[in-house]
Each structure stands twice: as structure tokens, then as C-alpha cells.
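One structure, pasted below without further comment.
One protein chain omitted, others in place.
The chains carry the letters A and B, assigned in the order they are written, with residues numbered from 1 in each.
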Amino acid sequence: MGRYILRRLLIAIPTVAVISFVVFAILALAPTDPLSSFAADPRVPPEVRATIRHSLGLDDPWPVRYVKWVSSVATGDFGFSFMSHSPVIDLLKQRLPNTLAVVGVAYVIGVLLAIPIGMLSAVKRYSVFDHVATTFAFVGFSVPTFFTGIVLIIIFSINLRWFPFIYDSTLQVHDLGSLLDQVKQSIMPITVLALFDTATIARYTRSEMLEHLPLDYVRTARSKGLKEQAVVLRHVLRNSLIPVVTLVALGIPAVFGGAIVTEQIFRVPGIGELLVRSIGDGDTPVVAAILLIFAVLVVLFNLLADVLYAVLDPRIKYT
Amino acid sequence: MAAPAAELSKRTALAGTITRPPRSLWKDAWWQFRRHRLAMVAVGTLTFLVLFSLGGPLVYHTPTDKIDFLLSLKGPTEAHLLGTDDLGRDLLARLMFGGRISIAVGITSVLLAITLGTTIGAAAGFFGRLDNPLMRLTDLFLSLPVLPLLLVIIYLFRDSLRDRFGPELGIFLMIVGVIGILNWMPVARLVRASFLSLKQKEFVEAARAIGARDRRIIVRHILPNALSPILVAATIGVGGAILTESTLSFLGLGFPSDVPTWGRILFDARNYLDIAPHWAIFPGLCIFLTVLSINFIGDGLRDALDPRKTS
Partner (left out) sequence: MRWRSALAISFSAVILAAACGGGTTTTSPTPSVAVSAKGSAAPAGAFKRGDGGDLKILYWQAPTILNPHQATGTKDSDASRLVIEPLASWGPDAKPLANALAAEIPTVANGGVSADFTTVTWKLKPGLKWSDGSAVTADDVVFTFNQIHDAATASTTESNTEGVKSVVAKDANTVVLTYDAPNPNVYQWGVGTCCGILQKAQWANFTGAKMKDAPANLNPIGTGPYVVDTFKPGDVVTYKANPNFRDPNKPYFKTVTFKGGGDAESAARAAFQTGDVDYAWNLQVAANILQPMIASSTKGKMLTVYGSSVERILINFADPNAPGDARGEPTTKHPFFNGPDGLTVRKALAMATDRQTVAKQLYGDGLAGKAGCNIITGVPDYESTATKSFCDTFDPVAAGKMLDDAGWKLGSDGVRAKNGIKLKVVFSTTVNAVRQATQAIEKAAWEKAGFGVELKQVPAATFFTNTSPDGANHFWTDLEMFTNNSDPDPTSYLDGWTTKQIAQKSNNWQLGNYNRYSNPTFDGIVDQLRKETDPAKRADLIKKANDILILDVVIIPIVTRTQVTSGISTTLKGVVPTGWDSEMYAVQDWYK
């Protein structure tokens, strides 16, 4: 196993390099422009645009820019944002805590809720609980997050006045009162995201459990006189978790990538919001940095998922 | 641990002959499926929605694009059964028209994603030497930046597709292609995970021992057992695809704004939620019913195709 992990880590380096190359190529080909907001403005004449493009290094062909970028990233320097001219790393540092506080918390809540719900739904298939859970899950898939967000705002911010819908990133948590404020301003975005995460993961858990419940080994375990609870938790759940682990692991990079719609609706200054704005602005250094980090996370968590398979099912062998 | 499925199906088939005359696998499945009450209700609902979209305009002649500000944002009335939108256009007519596109896009693009994902996942999980390259490819696709990628796709393909297939079919193909290509990866990972686990099981060993070819082992033995995550992915995917279609148009990639689709109607309605809730509720309900019925059909299918579940 140790050798396997080491080998995978070594393969990860060229993988990330290839990904970064493809990503950079896509960015270079995409028709966006750091000056698009000035397009129709006669105050910014073509010569100024040309100089700005030149000073940002945009005149070089993109393979040259890629090489320059890779060599500076290799030394840990992600460069400067075209828009704010501040170091990309500073922007990421400002935003990561917000993303984790909202998207991360929502994901953890989603996973923690989803597995028991999915399990219970499967064990008590076609019970009232199962039907309610199923209905909720499908509301979760068919109602997009932009919609749930607005519904929550109308109910809880405008009508009930319980929670604010403009996220205050300058809030410092130092006492109980400010902690309460933090909870109040995070609760709606977290709910929106957790609803979706819970719905998805619960469906997979339920379906996998259903797959395993009628199997012979379960019957055997029961006939040994094990309590139902023990059978479900110790045998069925463990065997059902493999696809769920895949899903949870695949979702973690997305946590770091932020949840764009929700961040936008509630004005949470997270990574997702930064990414989408930077794409619109053609702010390549920021976009490339976020995507690179994202790629590294995808590769790492997929590796982690593979390792977990082997833990959950000892018969899975990697060579 | 798990009982060999091949043996099981033999046993159940044997049980079948005792109670009923012999039937083929598909007849058997259909018999099973019909017994799944929710699945049958779901088939009914989906059929209704399809008929509503295809046949509705034949009976209901109100145009989808007649603007009348006097009727703007009115709730359901006799003349406009589901009410009107901000420009006073008839919602029922728009939902009928939109259903064709939404259902077609939802199902086709998910079929594409599932087919791609299953093929790649199965190949990676079954053939050890393909595992690494295919999974690194999956990593690559998972890391691709969706938004710039879409912009590049528009840039490169929209005009040529439009010229070759006409504006409507061209855009449809592009949307289906884009959604399919961007969403096969989780399916591939899930199928691979199931395959990794299943290919070690006794029944696979048994099949191999009696000389079954790889292809047969994959299709006949492993795949049916890996079906449930695929079906869940498919049902979740249809709803996602219907909604994604609407948002693609905001990148200049989807249908133009004058083509109503369910997702688009829902999106347009979002800011009128407190003024005209009916505008959002009906398209939301259509999407919800479609996704829900596809889910129950999936449930029924899985039970019907499950060799262990003949009763």
C-alpha cells in the first residue's frame, strides 16, 4: 500500500502539470479581456489598452506565458492580480476562511445528516420517513440554489427579520455576541448548501444500503443473532460506503472551490465568487492559481478515496 | 460475503418455473416492474408530462410569445389557466413548449454522461492497466474550469454547429454535448469503485473459471450489480441538466431568450417570487415531477432487473 501511495504521488506531479497546461490553454483561448468594462468608453484609447496588455505580459504567445507562470509558481509565487495588483496569494488568504466557514461547514453538516438519513430511509424503505426524505431530496435537486436562496431571504430576512443577507466579512468573532452574529449571517447560506449536499449524499447512501440489505451475508449476520442495529451499522453500512466515499471525496475539492451561486446571493466573499469574477475580468493569474490549487486537491482526494476503498474493502488490491 | 449472483439467478429462475410458466428475462422484469406501484404511477406521470409537451400545443392554441402588458404578472384565470409572466405571456403555453426541450435535454444529456461515465469507469475498474491513465483523464476533466471552457467551446463550435444543423438542432446538440462531457466523471468514479470491489467477488471468479469472456463478465455479471449508483446518478442528473440548460443560455451557449424552457422560466421568475409566485411554482413543479418520476422509474427498474428479487 505504501508503495502504491508513493507511486501515485509521483504520478500526480505530471498529472497536475498536464492539467495546468490544458487549463492555461483554455484560459488563453477564452475570449475575455481585463479591460472589458471599458470597452465602450472613449476615455481608454486603443494605445492605452495596448500598453496595459503589454504591461500585464499579455502580448507574449500563451505557451511563453505558461512557461513563465509555471516557473514562478514552482518558486511559490502566484503572481499579482491584474485587477487589484495585489498578490494572488493574499486574495486567496482573505477568502479561504469565508469559504470554509460557509461551504465547508455546510458540507460537513450535509455529510453528517445524509448518511443517517440515507441509512434510515433504506432500513425503513417505503415508510413515512422514507417518503418524506425522498420528497425533500427531490425538492433539493429540482429547485436550484439560486431559488432556495431567494426564498430564504424573503422569508427570514425580509418578512421575519431574523437574519441579515449581506455577509459581513469584517466581523471579528471575539465574544458571544459576535459569535451569534456570525451564526446569524452564516445560517442561510449554510442551509441552502447543506440542503443540496444532504439530498445528494443521502440518495446514494440509501440506494447502496438497499443493494446490500437483501444479501446473504446480512441474513447470516442476523441469523447469528446479532441485533439489527449492529447488523446495519457494522456490516451493511461499511459495505455500502464505497460509492459514498467516492462521492464525498469528490466533493471536498469543490468545498475549497467555493459555491458560486450561494456566495453571490449572500455576498459571501469566498473563493468561488473570486473565481467567477476573475474569469469575467480575464484576470488570468487569479484564475490560474485557483484552478491549479483545485486540480491538486482533485488529484489528492481521489488518491485518498482510492486508499479508503482498500481500507473499507480489504479485497481491493492496487498494483 | 455476497452470494454469487449467477447462482442466485439460477435458483430464482428455478423457483419461477414452479409458480409460473417460463418467461424471458425482459418479460420477467416487466412483470416485476408492474408490481412496483410507485414506479407505475411515475410512468404515468412522465407519460403525462411528455404528452403535455408534445400534444398540448395541438389542443391549446394560445401563442407562447404574445406580449400584453395589461395581463402582466396575473395569476391563474380562465383565459390563462396558469397565469402570465412579466410581459403578459401565457404560462401554460410556454410550459408546454418548454417541456419538449427540457425533457429532451435532460434525458439525452444524462444518457450521454452515463454512457461515457459507465464505459470509462468500467474499463478502468476492470482492466488494471487502463485504470491509471483513465483515472488521470478523469482527474483532468474534474479539474477543468467550466466557465472558460464553455466560452472556448462557444468560440470554437457554435457557429459551425449552427451552420451545419440549423440554429435549433445545432444548439440542442451543443447543450447536450456540453452537459454530457462535463458530467460523466462522478459516474466514472462510482462505476470504477463498484467494479474494483465487485471484480474480486466469487461470482466473477466463478464466471471466469467457466471461461466467460471479459465482455460477458462485465456486461452480464458485474454491471447489473453496479447499477444502483448509476441509476441514482442518472436521476439526480436529469434535474441538474434541466436546470443547467437554462443557465447555459446566460453564457450565450443555450437557446436564445425567446425560447422558453422550464429552467429558463424558473430563472426568470426568481425575482418576482413575492409578487407573482405562480410564475415560479408551475415550472418548478414540472421539473420536480419529472425528476421524481424518473427516480421512481429508476427504482422500479432496479428492483425489476435485480436477479435476487424475484418473489
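Quick notes
Criterion: a residue touches a chain if its C-beta (ideal position, glycine included) is under 8 Å from a C-beta of that chain, and two chains touch if they have at least 3 such contacts.
This one's a predicted model, so the numbers in the text were calculated from it and none came from an experiment.
The chain not displayed touches subunit A at residues 31-52, 54-55, 80-81, 83-86, 91, 94-95, 144-146, 150, 153, 157-158, 161, 164-166, 168-170, 196, 200, 247, 250-251, 254, 257, 259-262, 264-267, 269, 272-274, 276-277, 279-282.
Although one chain is not displayed, subunit B still touches it through residues 65-67, 69, 72-73, 86-87, 142, 146-147, 150-151, 154-155, 159, 167, 179, 182-183, 185-186, 236-237, 239-241, 243-244, 247-252, 256-258, 268, 271-272, 275.
Keep this in mind: only the chains that are shown with their structure count from here on.
Centroids built from CA atoms put subunit B at 23 Å from subunit A.
Considering their complex, residues 1-3, 128, 132, 135-136, 138-140, 142-145, 147-149, 151-152, 155-156, 185-186, 189-190, 193-194, 196-197, 200, 225, 228-229, 231-232, 235-236, 239-240, 242-243, 263, 266-267, 270-271, 273-274, 280, 284, 287-288, 290-292, 295, 302, 308-309 of subunit B touch subunit A. Touching subunit B in their complex are the following residues of subunit A: 11, 15, 18-19, 22-23, 26-27, 29-32, 134-135, 138-139, 141-144, 146-147, 150-151, 154, 158, 200, 203-204, 207-208, 210-211, 214-217, 239, 242-243, 245-247, 250, 253, 275-276, 279, 287, 291, 294-295, 298-299, 302, 305, 309, 313, 315-317, 319.
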